[in-house]
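These notes are about the structure you will find just below.
Apart from one protein chain that is not included, each protein chain of the complex appears where it belongs.
Here is subunit A:
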Amino acid sequence: MSFAIGTLVFLIVSFVGSLGVRLFYNQNPATNLLNITLVNTAVVCCWLTWAIVYMAQMHPLVNPIRKAEGE
């Protein structure tokens, strides 16, 4: 369930970022498109790493086994 919440957070970041570019750094349409692409590529990349690391820990095949004293 929290995977969905995390993804939602990234979606919100992407939306806010795109909106921010449009509102606070408004230039000609071509440049705006580039800047929005940059923001979203960055968000997608970040989401991807987060999602991968998250999923990998959902059902780990090995569990953390602490090292014994002096190991």
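The rule is short, and it goes like this: a residue touches a chain if its C-beta (ideal position, glycine included) is under 8 Å from a C-beta of that chain, and two chains touch if they have at least 3 such contacts; residues count from 1.
As a convention for this text, contacts and distances are computed from a predicted model.
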Record-based protein name (UniProt) of the chain missing from this complex, from "V-type proton ATPase subunit a", "Probable cytosolic iron-sulfur protein assembly protein 1", "Vacuolar protein sorting-associated protein 26B" or "Trafficking protein particle complex subunit": "V-type proton ATPase subunit a"
Pick from A:4, A:23 or A:53: which residue touches the chain that isn't shown? A:53
Residue-wise, where is subunit A in contact with the chain that is not depicted? 2-3, 6, 28-31, 33-34, 37-38, 41-42, 45-46, 48-50, 52-69, 71
